[in-house]
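Before I ask anything, let me first share the structure, which is written out below as structure tokens.
Only a single protein chain was left out; the remaining protein chains are all shown in position.
For chain A:
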Amino acid sequence: MHSFTKDQSPWIPNGQAGVMSLLRPLLLDVVPTIQQTAALALGRLANYNNDLAEAVVKGDILPQLVYSLAEQNRFYKKAAAFVLRAVGKHSPQLAQAIVDCGALDTLVICLEDFDPGVKEAAAWALGYIARHNAELSQAVVDAGAVPLLVLCIQEPEIALKRVAASALSDISKHSPELAQTVVDVGAIAHLAQMILNPDSKLKHQVLSALSQIAKHSVDLAEMVVEAEIFPVVLTCLKDKDEYVKKNASTLIREIAKHTPELSQLIVNAGGVAAVIDCIGSCKGNIRLPGIMMLGYVAAHSENLAMAVIISKGVPQLSVCLSEEPEDHIKAAAAWALGQIGRHTPEHARAVAVTNTLPVLLSLYMSTESSEDLQVKSKKAIKNILQKCTYLPALEPFLYDAPPNILKHVVGQFSKVLPHDSKARRLFVTSGGLKKIQEIKAEPESLLQEYINSINNCYPEEIVRYYSPGYSDTLLQRVDSYQPITN
């Protein structure tokens, strides 16, 4: 009978109700092996899809499971916790049903069990329940699970540590109060110690837990930093596993985004160079947190932006901008470049020298880019252009920019040209003056003022020479000229 039920689980089920009513009496069977196998079969069925999990809940099996969870042996406990996990992972309503039948207290009791397998199953179930929303997390915390989870983290078994770290991460991600509850139990110190562990799945969960804690407020981020994670976290950026790199850069990003002092701390520890190398070594979505981190650091102040520039961040970001296929990563890179270049002319020059401005312009103009990308690249271009005095980078803009950007470009020229004679010469020889004359502007607009101020820098003959239609006027003069015949 129990082998029959075990074999049933991989089948695509129809007629779920029949299965539940068959399995229910088996749960109360005298032979313990049959009970365990029945529970295991239920767990596998519930794991498979949402409807089966709902059928398990409707079949009124959960109270029986919860009742016997308190009494039976460890194999049954593991199987019952597996059923609860499988039911709870699909949706918040099912998780709420599990909480309503009083399973949380029994699961917390299971967390105190001797057997590490039982603890792992209970911690996994609690983590899946707490994952959905803040109320369920609060219910898990109210049942007193958090101190026991922190004890579980200190156990020697790696699988148990992984699951406990992932449960803590799921609890603390919803709100600052929940994160504070986790911190109050002293979880940060243990999590920080486990960063040194060589197992990559464990590191992945631990870094995720720390970043969920640090993201809520400045105080929490400071507490995470006080646990002395720098510079150890930077070694995680060199790990072979992609997800460890991603979570490590997420953690650094969450710390850097709060205040300039925290960003300064990261820069002083050499974090920027490590993140830039990490961006260079991976592709796709893994890069995204690192790019955002550079943007946040550069946004705080111009000294930090200069620090990003001298760590060779700008070439890396422009490489990301041009070669990534996804729009949201490009948008993040455009935003980061805008934050770096907007402070002073030095910064704008550093960005413009790498030839990223034409790329940004093409992204803004192209119809295939998403709206978010267009908005971000436009803002970045505007911010950089308002400070840019590096004329060779500005000249291509005269030719293919749309009118709203052209206004800023011409404005920059009008600021720089009156003071620099070499630049004036270069402007004329490269054909910029010709292009300026061809621009049509409304008589009283800002653009016309800029054009006038540029024209005032040059002698009148040259301006007339380059104005459109000059060759026609010359030919007209030839036509009307009467040679002096002797």
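Operating definition for what follows: a residue touches a chain if its C-beta (ideal position, glycine included) is under 8 Å from a C-beta of that chain, and two chains touch if they have at least 3 such contacts; residues count from 1.
Here is the rule we go by: contacts and distances are computed from a predicted model.
K.L.:
Quick one: find the hidden chain's UniProt protein name among "Transcription and mRNA export factor ENY2", "Spermatosis associated 17", "Thioredoxin-like protein YLS8" or "Large ribosomal subunit protein uL3m".
P.N.:
"Spermatosis associated 17"
K.L.:
Sort through A:Lys58, A:Lys238 or A:Arg464 and give me the one touching the missing partner chain.
P.N.:
Answer from the full complex: A:Lys238 touches the omitted chain.
K.L.:
Looking at A:Met306, A:Val375 or A:Leu446, which residue reaches the missing chain?
P.N.:
Result: among the candidates, A:Met306 touches the missing chain.
K.L.:
Please identify which residue in A:Leu22, A:Val99, A:Met223 or A:Ala269 touches the non-displayed chain.
P.N.:
A:Ala269
K.L.:
Please identify, in ascending order, the residues of chain A that touch the omitted chain?
P.N.:
On the side of chain A, residues 24-25, 28, 73, 231, 234-235, 237-238, 240, 267-274, 277, 303, 306-307, 310-311 touch the unshown chain.
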